[in-house]
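Note that one protein chain of the assembly has been removed; the remaining protein chains are unaltered in position.
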Amino acid sequence: MKIPEGIKYSKDHEWVKMEGNLAYLGITDYAQDSLGDIVFIELPAEGDVLASGQPMGVVESVKAASDVYMPLSGTVKKVNNVLLDNPESINKDPYDSWMIAVEPTDASELETLLDHVEYKKLCAKL
Amino acid sequence: MSEYMSGTDSERKTMLAKMDYQAMDQLFHDVPTKVRLNRDLELPMPLSEMELARHMKALANRNVTTGEYSCFLGAGAYDHYIPSAVDHVISRSEFYTAYTPYQPEVSQGTLQAIFEYQTMVCELTGMDVANASVYDGATAIAEAANMACRIIRKREIIISRTVNPQYRKTLHTYARFNGQRVVETDYQGGATDIAALESKINSETAAIVIQNPNFFGAIENVKEIAALAAKNNILLITSVDPISLGVLKPPGEMGADIVVGEGQSMGNSLSFGGPYLGFFAAKGKYLRQMPGRIVGQTVDGKGNTGFVLTMQTREQHIRREKATSNICSNQALNALAATVYLTLMGKQGLREVASLCLQKSHYAYKRLTDNEAFTSCFPQPFFKEFTVKSRYPLNELNHKLLADEIIGGYDLGRDYPELENCWLLAVTEKRSREEIDRLVKKAVEKI
Partner (left out) sequence: MSQRLIFEVGKPGRKGYSLPKCDVPVRVIDEIVPEEYLRNSDPELPQVSEVDAIRHFTALSRLNYGVDSGFYPLGSCTMKYNPKINEDVSRLEGFSGVHPALPDCAVQGCLELLYKMDLMLAEITGMARVSLQPAAGAHGELSGLMIMRAYHEHNKEEQRKKIIIPDTAHGTNPASAAMVGYEVIEVKTDSRGNVNPAELRQLMSEEVAGLMLTNPSTLGLFEENIIEVAEIVHNSGGLLYYDGANLNAIMGITRPGDMGFDIVHLNLHKTFSTPHGGGGPGSGPVGVKKELVPFLPTPVIQYRDGHYMRDYEQPLSIGQVKSFYGNFAVVVKAYAYIMTMGAAGLRNVSETAVLNANYLMNKLKEYFHLPYERTCMHEFVLSGQTQKEKGVSTLDMAKRMMDYGFHPPTVYFPLIVKEAMMFEPTETENREVLDEVAEILLHIAREVEESPELVKGAPYRTPIGRLDEVKAVREPVLKWTPPRKNNE
């Protein structure tokens, strides 16, 4: 189970990586592993304003569909359209497979997320 | 014990004893005493097989059937010929006693038949994808309307008054509860009034629903309506008679987005209204918004071709309240009957059936309107059904015809107050010239 340092995690198994003023979001290794082969994803549109905890997309395997939640509030600035055609890359490398990039509404929300040690503990309990 | 259960009374006793129960009642100890029935159900005394057969025969004998009467009634259910082989296939218990093919390794028969069915529906309608079928023609429209609202993200449906009244009623029922608005639009000369339709399109419209040939039997200008829908970025849902597609242009070639219809005409008996099947096809880009089951082709570990239920994340058993529909069955055996029917008819036979319907209905139309008792209602071209106006009250006319073992046409005044004494007649390939001549003779006689 890969849990890289230097990025943030949510309890719902999303990761957040800050680059400049943009937060890149994706799902974790744990999430992709429990779903199995990912065959389809749905993402929001550029310009959508979404609050923390709101569903921002869907990740599907053959027999399951999971909502992906916003780990923090913000405006969608970029959507990874390449990923829509190759959702299986989430299985291969979840941390390279960003789904959307948002401009956070409130930077302090980032502090409420877990670091890699805390997230590792969370996964160990599941 | 019943002949439908394999165990015996003494076996049951032994089984109870093995589990340390003294009486059957102990198995039900979780059922609170207060809610126990504590009496026998009040049902008729059980019948033996031969008594049952006699009882059922007596009930069946109290119905008028198309086997004994000449049927000119359509209005959504049609007396087409069903080749003998159809019933022989659907009577194979490997097909009819199986469940939904959730375990593909032991369900390839059902799955491959559905795959073939999906292909045939696409070929007939000119669409890219088809599902494994829904309940019937009416619910197919309601499901299609739902799908269109999801795709367009708007909540208003415009439906032509030339669509089967029962389909419209069903759509109204579904829409009332899921927050959609249904607007009906009028007809002109027996077909949808396109100018009136255009004036009803607004910023909330998601789709237009038409039927072709429509309820009056008339052929609609699908192409023009499709262009109108495309211009307004809304969808066109077209309900079609599958037999008509033996000669008429497929809706897919005219720009329809979703094509549905009542599939009863394809090898399914009338059976007082059911079970029938609703076929459902769409443009490929709408695949993920389709309701119902879909079968796809894939391979096993050794590379052998096989079939599975696919795109299942759309469905209720996975998506629950977010599913594209609550439907969790298809009319599998009816779809199988349709598949066998289309296989036997083939490309040549379907054209022949359609041509016979076309010729015979036009012959009947001419013979009727040659009399002054009947006048033409609409100028539109038609396929196998047409409307004439009678000088005589239809209710009485139909009852008198029944006495002569003729099932007359549908009284449109029941659903359209403005069409009092307008008679909707269906003439399929099963009606001989002699039967048509007899209908005309008797009908004119009565008047």
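In order of appearance the chains are A and B, and numbering begins at 1 in each one.
Everything below uses one rule, namely that a contact is a pair of C-beta atoms (placed from the backbone, for glycine too) under 8 Å apart; a residue touches a chain by one contact, two chains touch by 3 or more.
On a predicted model such as this, the values are computed, not experimentally measured, just so you know.
A.B. asks: At which residues does chain A meet the chain that is not included here?
C.D. replies: 37, 39-40, 62-63, 88
To be clear about the criterion, only the chains that are shown with their structure count from here on.
A.B. asks: What does chain A use to touch chain B in their complex?
C.D. replies: Contacts found on chain A: 40, 60-65.
A.B. asks: For the complex, give me every residue of chain B touching chain A.
C.D. replies: These residues of chain B touch chain A: 288, 312-313, 318-319, 322.
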